[in-house]
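Dumping the structure here so I can ask a few things about it.
With one protein chain withheld, the remaining protein chains of the complex are depicted in position.
Moving on, here comes chain A:
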Amino acid sequence: MTDSKYFTTTKKGEIFELKAELNSDKKEKKKEAVKKVIASMTVGKDVSALFPDVVNCMQTDNLELKKLVYLYLMNYAKSQPDMAIMAVNTFVKDCEDPNPLIRALAVRTMGCIRVDKITEYLCEPLRKCLKDEDPYVRKTAAVCVAKLHDINAQLVEDQGFLDTLKDLISDSNPMVVANAVAALSEIAESHPNSNLLDLNPQTINKLLTALNECTEWGQIFILDCLANYTPRDDRESQSICERVTPRLSHANSAVVLSAVKVLMKFMEMLPKDLDYYGTLLKKLAPPLVTLLSAEPELQYVALRNINLIVQRRPEILKHEMKVFFVKYNDPIYVKLEKLDIMIRLASQANIAQVLAELKEYATEVDVDFVRKAVRAIGRCAIKVEQSAERCVSTLLDLIQTKVNYVVQEAIVVIKDIFRKYPNKYESVIATLCENLDSLDEPEARAAMIWIVGEYAERIDNADELLESFLEGFHDESTQVQLQLLTAIVKLFLKKPTETQELVQQVLSLATQDSDNPDLRDRGYIYWRLLSTDPVAAKEVVLAEKPLISEETDLIEPTLLEELICHIGTLASVYHKPPSAFVEGSRGVQHKRLPGSAGSGESVESPDVASAPGVSEAPPAVIPSQGDLLGDLLNLDLTPPTTTGPPPPSSGMQMGAMDLLGGGLDSLMGDESEPMGGGFGAAPAAMPASFTAPVSGGLDDLFDLGGGVGMPMGAYSPPKTVWLPAMKAKGLEISGTFARRSGVVQMEMTLTNKAMSVMTDFAIQFNRNSFGLAPAGPLQVLTPLSPNQSIEVTLPLNTVGPVMKMEPLNNLQVAVKNNIDVFYFSCQYPISMLFAEDGKMERQVFLATWKDIPNENESQFQIKDCHLNSDAASNKLQGSNIFTIAKRTVEGQDMLYQSMKLSNGIWLLAELRVQAGNPNYTSLQVSLKCRAPEVSQCVFQSYEAVLKN
């Protein structure tokens, strides 16, 4: 007898019949009726009309019937909120039942009824259940807090449930601890800064104890929670690792992966020479390998994570290549991931094996997989130099198969091999040319055209080959058109005599008959270049290209670090930071790996889980779509090459110069793209040669900045990170402000943490309180290679447009490079703006002091400052805060000081120093100014100057 009998009543009066049965006196009949109702509900039939009748059945001592009614209630309470109230009493009563199972069931169900009115009644029973003597009830109640929070967050906070929940972390029962952690984690996700899971060594210890005894699911929650903790030192880190490693032998793969996450993160803090470090590395490999023998879905997630682990610590799996070999009946998503990892693990030691495998895969059935396998061979060639020759011959073998898509992929990767090893394998060009006709995919065609253009001097009939492509020029994709244009220009520069006609043809096709702006611009540039100065053209077009490296497909180091902290999560599957895609979790915090031990900063390194510092305003990165930046966005961001004065010696016309300055970088940028991976370094040679005279003209500006030094000893705060690399596609900017020889300067360190070269830097400020604006262009003359830093000093003036900012000393900055435009805001110390002529006459001071109304006076205390009045006075003078007079009253030194802001506002101050009393270390500042808004900023400057 099965449940299918409940579906047999499909007659018209079904609801009516059920109603009668539900109101029957017979228990058994009632139960059967409820079952029928539930069965209808599960298949999506609307049985909400029976609500009152079903709820009537709730008051029963039959547990099964009760559960069934509860199931029904959860489903329909939302649509019948008024009716649901009827059930409240029974719930409240059930929460006091002597049977803990009933108590738990009642509180659990109540939490699932997502009706506001009911939640109010839920509070009292929930409070009781959270303190219930039975752990089963407590652990159910813990989850209920999370449910309630989802429905009404404010209520949960007001009722103090969060604190109760935090207390449950110290519960004696591991299951309760696990559920409390799970509930808190879920709540914390919608409150990133609430600091709900305040982890300290004591709670960590409790969690680690509970970890051994709770259910597998609880272990996952606890491990994920542990991963957010930053140990104080390497010893704590090691002891946590030791207690987590047994989880690697758990049967549940999610537990294993969460344990791997904790270990991968805490390992960062262990010194590499520690024996334990080596032991731990060895322990990580077997469980990862075992994950690969599980169901394909689990394998997929495991492989995505292993991909990250292999990039961070290749040593863990370097001997395990074979487990990534592809079986023919693996699902395609597993195959592709395995292939990716095989390439990452490829090394000189195992390359023979890998190549043999890849060749095998290239004859498989699945087209996507075959293509990727062929590409993989090319990547191996680029990664392992010793194998390049073997890879090329393997590729040639594959080309011989004449399978269309294999040939096309092979040609695309051979082009990359040519770029990596120039003048080595060009002998194969003949074979490639044989397959010209079979190429029908744009990428392959573009690759082939690139090869022909690049090696035009070695291919006898290069002109014929290119001409044949030219016939259908307009039908080609843009990628092919651009490549063809460049290739023919190359050919012309190499064999000018025979190909003049051809080049004219292509230039006119590109400039006159095309409506693609990229193509047209490139055509014009080539045209002018060729007609103005063929020698220069040759230098530009045939410039030596930077070699490509295998790193092009690696994940950026900063992103990788963040992803390692997110092992086992969706972020690790998508290889994107959670902030990039997780909905509903506003302001996800970026996680960072802790620094390694011994580097000193590990202790102070920002706690990844703790809330951001409150005292100092952190540099805020402005989201790129901020509306407040409307006017900033409209500002014309010009690359430095065009803003400098035109070189007097240059024979070129201004127009041509403009065209080149603006167009060249885009041209160069474009050109590198079809070559497979945006190497971006192409313009390296170019802007430098144009800007050389410009930089000469600006030398004196530089001298102003660096040469004179700082006789005044003006205070300049240490550099802070203004723009983290995460937010700016790999560009990190840290900086500070300084006033040197009367000029305000912005001193920045630009670091390229991306994989590609950065060029064309430019900077603009938004309107700000004091009209700060760059006095010249941003001088970054050489392209910034990956992992390179450059120090830049930008002189500023105060004649720019003015707009009041909040806070007053806030400055919004836009920085542009060849990749994108980035926005950030920073705060400058207002002392930068104190003018050198800020010393007031005594008489004027007195008069002004009296003149300014008392309500404009503000007072501040500077605590813990061990300076006598003379030292303070000297220090302040360095920052253009001038002492005009000094008085001593009752053992206190009173300094009267004045300063003048760049916009002419005078500030008057009285500084009180306890002269003879070393125990009393506070300074008192009274400030008077006609514009009292600046007081706060001035006070900050006082404090900064005096304490440094």
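Quick notes on this one:
Here is the rule we go by: a residue touches a chain if its C-beta (ideal position, glycine included) is under 8 Å from a C-beta of that chain, and two chains touch if they have at least 3 such contacts; residues count from 1.
Just so it is clear, contacts and distances are computed from a predicted model.
The listed choices are "AP-1 complex subunit gamma", "AP-3 complex subunit mu-1-like", "Dynein 2 intermediate chain 2" or "Tryptophan synthase"; the UniProt protein name belonging to the chain that is not shown reads "AP-3 complex subunit mu-1-like". Among A:19, A:67, A:767 or A:886, only A:67 touches the chain left out of the display. Contact with the omitted chain, checked across A:38, A:69, A:156 or A:507, is made by A:38.
Only one residue in the set A:46, A:163, A:216 or A:791 touches the chain that does not appear here, and it is A:216.
Touching residues on chain A toward the chain that is not drawn are 1-4, 6, 27-28, 31, 35, 38-39, 42-44, 62-65, 67-68, 71, 75, 78, 99-101, 108, 111-112, 114, 134-136, 140, 143-144, 146-147, 150, 173, 175, 179, 182-183, 186, 189, 213, 215-217, 220, 224, 246, 249-254, 256-258, 286-287, 289-290, 293, 295-298, 300-302, 319-320, 322-323, 325, 327-329, 331-333, 357, 360, 363-365, 401, 403, 568-571, 573-574, 578, 581-585.
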